[in-house]
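Please find one structure pasted underneath; my questions will follow.
A protein chain is absent from this complex, but the other protein chains hold their places.
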Amino acid sequence: MKNPVDDRLDALRGSAKRLDYNARSLAALENNPRCTLRALLDASGSDKAAIATHVGHPPSFGQSSFAITRGNAFEAMVKDNGCAELLRVLRETLELTLPEVGYEDLNDVGGDGRSKQRHERTEEVLLRAARGEGDATLFDHPMLRLLIGGHKVYLEPDLVALRIDGRFHVVEIKSFPIIDDQADSTQVRAATTQACAYIIALRDLLGRAGIGEEAVSDTIVLVAPKDFTNRPTGAFVDARKQVAALTRQLSRIERIGDLVDLLPEDLTFDLDPTPDKNKQPRRPAEELAEALDQVLVTYRPDCLNHCEMAFYCRSRARAEASLDVLGPTVREQFGGIDTTTMVMGLARGELTPSEDQVEIAAALRHAARLRAELEDLGGAA
Amino acid sequence: MSTLSALAHVQAMETMQAVPRTEFRHRHLSGRPLVIVPLAMAGEAGAPLAAMVGSAKRNGTLLVVAQPRNRDQRFAFAADLGRIVMNYINSFRQNRRGEGERSRYTDAPQILVPNAGGVKALADLGRMCRFRATSGPYAVPDVVPEFGMWLTFLVDRAEQAGTSTLLPVTAMLTEHWATGQSTLEDQNLASLMAWIAPPPGLSVEQAMADAENPDVCPPAGPPTSPEFDNRDLAPAIRRFDTAHTLGDPHALAAAETELRELIAGQIQPTWRMVWQAISLLRSVPEAPRTAKRFEGDCKAFTKYSDYRDSDGPPQRKRDNAIGAARRLGWLEHALAEFESDMAFDDRFVLADRRSAGEAFAGTVVEADPGRVVTTDKNRRVPRPRVTVRTEDPVRLAADTKLISPSLPTGHKAMIVSVLSDGGTTRVTVEITGGMGRSRVPQQGTVPELGQRIAYLPDPGWRPAPQFPASDATPWTHSAADDSGTDSVIPEDAAAEEWGNED
Partner (left out) sequence: MRTDTSATPEPAAPNPATAAAAATEAILTDMADGRHRAVVVDSPPGAGKSTLVVRAAQELTEGGERPIVVAQTNNQVDDLVVRLAKEHPGIAVGRLSATGYNPPPVLNALTNTTVGRTLADLAGCRIIVATAAKWATVRDATFGWAILDEAYQMRSDMLLQIVERFDQGLFVGDPGQLDPFTIVGTERWIGLPHDPTQNGVSVMLQHNQNIPVHRLPVSWRLPLSAAPTIAQAFYPFTPFTSGTGDDTRALEFRTAGLARTDLDETLAEAFTTGWALHELPRRHVPRTDTETLQTAADLAGRLLGRGAVATCERHPGGRPLEPGDIAIGVAHRDQADLVRTALARTGNPNAPSVAVDTANRLQGREFEVVIVVHPLSGRRDATAFHLEAGRLCVLASRHRQACIVVTREGIADLLDSHPSTDPVHLSVPAKFPDGWEANQVMLAKLALHRVAA
């Protein structure tokens, strides 16, 4: 039972396999909710990295094998022996009272590793726990599901759901250090975004069984290495604002239909890959670029940290001499003006300002006069 | 940001060339700064991978940790780097001037790193080293904790505006030049240099593209590029580990050489670029008041040096209540002073403030140089008034106290009124100081008709805040059961456990 919007989204993606939202696309969503291109590519499940690469602007989000190894080793260490280290942190560092601890691994369902089966098993176990049945306290690797834009997205967290005092808490295990009770706020932010998706998914799971959202805490437990050691420590992260923010941004995706309606009928981002396993794109890169150019982008320099399309969007912004290239702080000084051409034209008095540009033009001419004054007097090298 | 600053970026973007935003360099630049380019291993804080260090371009020492996860190798590295840095620092603990309280070293060390990440890496290294014990089960060489404490001193000092003992060169460059890219991209040293001084034969566009290509321009660190890690570094470290396990001295030497060469290839481009940036910065004249601020650096250096000589304990992990409040006071004071100094010294910075309406310059159109008033204490004092006509969008209110770079030092004035007059503004000011002691102002201390003058707000003098004694935190800022947890030395100082060596 597909709706017309889904058909359009499928057409945008073309023949490629549908990609689900992941940590990076959620972060990109939070970072730039207004970007139409990002919204369409994510909602249609298009492969942004492949598209960006084909038009000549490959993303650079490589991950160092050192970081991956470190992350895995740390997580394994924390979870070793039925989460012995994790329990120590919860009890000693975070001073939580955990009477009896039951550990349940939801990783494997009798050898059936498929997402749907695992999710059903997770659902069954967590619902039982929520109703106060069973004695499990720690649930490892629950397979959660989030409905984004009408699509079921499975989230496979490397997390543990912890049940204390009748509430579930999301426990995130991360390998960046907590040094003297502080951690890098960018990394904490990224971990929090992920955890928020899990909180929303967990609430959704329980909500379907009529259990209220207060059953899942919006305080996250972060477990990470202490100082420069390998020993884990923990901290609480108050994620109330982030949960609220992500919730409303996810709800916006439902409005993707409005965006789709504005697109040309035959628009597609299909790469037309070869049917063999190399999947070489056959679509001419210029044609793909033309298709992308028909969609509005909202480039912010910060996109470079989050979005696979960022280098492409930046080159587009540069080509248009758009002030977006310089970032919001600079841009703010120029009110409604969009391009450097317009700024310089008004500053030099070569362009006649429109009615709503009169003031900004006066400010620009004053600035240009100051600049000229400085340069006349022999500016610095 | 002012319209003028924003315009400089637009101008740079339009002309594809960096645009100067200051007339002067406002940071002291040592005759022999010590450059450190630190590299760290991805995914692990305080796991140094390498550093290139030295006080001349041709004279850099490359230090490499073959297995960054190995605790002994880490501290061997810290000791090697520490010895070089301490030699450098100690070379400034020679010449003192002045007597007693006022005695201080005449020069101070200056450490330069490529970017803000470099400062953070040194902060982590300082934190890792300063509590280490030099005896007992996890003993480290003597230099390690000493080095850690000095690094922490430098990093703390770097938080204060206008100081120059530890600086990222990206910050020095962006203080002087505006580029046609965003703040985020300006943090990449190679991208920044692409705008200011692209490599010979390359356009800015090409240099920018190269700057983001890790195969052409390896990142300035601290993290290395993931491609390099996965393609080159990981296999090389594995070969080192294997040789180490087998105890094969030839293989070990070969593996070490290979690692050094690989890392040298990553670190040297940045090293050269930092020195190129330094020589660019040297070509910019130093601002007049920089010397005064550098005096402050020498004073702080002397104070800490004497403290180290008295074997004081390391800096705490986190500030206590009174220390934090005191530090906030310094930091705010230093920032206000620095901003005012820059505007006073530098026409460009002043223009920036003018563009934002926080300062003004114009021509004296009316003057009442002989005006005299009677004070509360029944003294007759000169209080000349002048009116300045300016095209600047003045946003200063009446009663604002002013200083002026166009008049002799000590000149003080106060705004009487600000009146808009068509496209210009007439600001009337009363001169309140800097006219000498006699009843008639000294020659040249009162602006004359037709003179062009500039004014900016006086940052003023504020009494240093007085807090309770450090060991007497009052009830509002300490919990009854606080006593044990706030000690200077962390409980696990002797052996901050290393955990498993995975």
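A few notes on this one:
Per-chain numbering from 1; labels A and B assigned in written order.
To be clear about the criterion, a contact is a pair of C-beta atoms (placed from the backbone, for glycine too) under 8 Å apart; a residue touches a chain by one contact, two chains touch by 3 or more.
In this text the structure is predicted, and so the values were computed from the model without any measurement.
For the chain excluded from display, the touched partners among the shown chains of the whole complex are A, B.
When the missing chain is restored to the complex, the residue among B:Glu175, B:Asp210, B:Glu295 or B:Asp319 that touches it is B:Asp319. In the complete complex, the residue from A:Leu90, A:Val188 or A:Ala201 that touches the missing chain is A:Val188. Across A:Ile178, A:Ile253 or A:Ala310, the single residue that touches the chain missing here is A:Ile178.
In the complete assembly, the contact with the undisplayed chain comes from B:Leu328, out of B:Ala253, B:Ala291, B:Leu328 or B:Leu449. Across A:Lys116, A:Arg131, A:Lys152 or A:Arg240, the residue that sits in touch with the chain not pictured is A:Arg240. Against the chain not displayed here, chain B makes contact via residues 159, 318-322, 324-325, 327-329, 331-332, 335-336, 357, 395, 397, 420, 463, 465-468, 474-480, 482. Counting the whole complex, the residues of chain A in touch with the unshown chain are 30-34, 178, 181-183, 185-186, 188-189, 192, 222, 235-242, 244-246, 249, 252, 298, 300, 302, 328, 331-336, 356, 359-360, 363.
The criterion applied here is as follows: only the chains that are shown with their structure count from here on.
Chain A and chain B have centres, each the mean of its CA atoms, that are 33 Å apart.
On the side of chain A, the complex with chain B involves touching residues 60, 62-71, 73, 77, 175-177, 179-181, 225, 227-231, 301-302, 304-305, 321, 323, 325-327, 329-330, 332-334, 340-341, 343-344, 347, 363-364, 366-371, 373-374, 377, 379-381.
By the touch criterion stated above, chain B contacts chain A in their complex at residues 1-11, 13-14, 20, 22-24, 41-46, 124, 127-128, 176, 180-185, 212, 214, 223-227, 229-230, 233-234, 283-285, 317-318, 347-348, 351, 354-355, 391-393, 496-500, 502.
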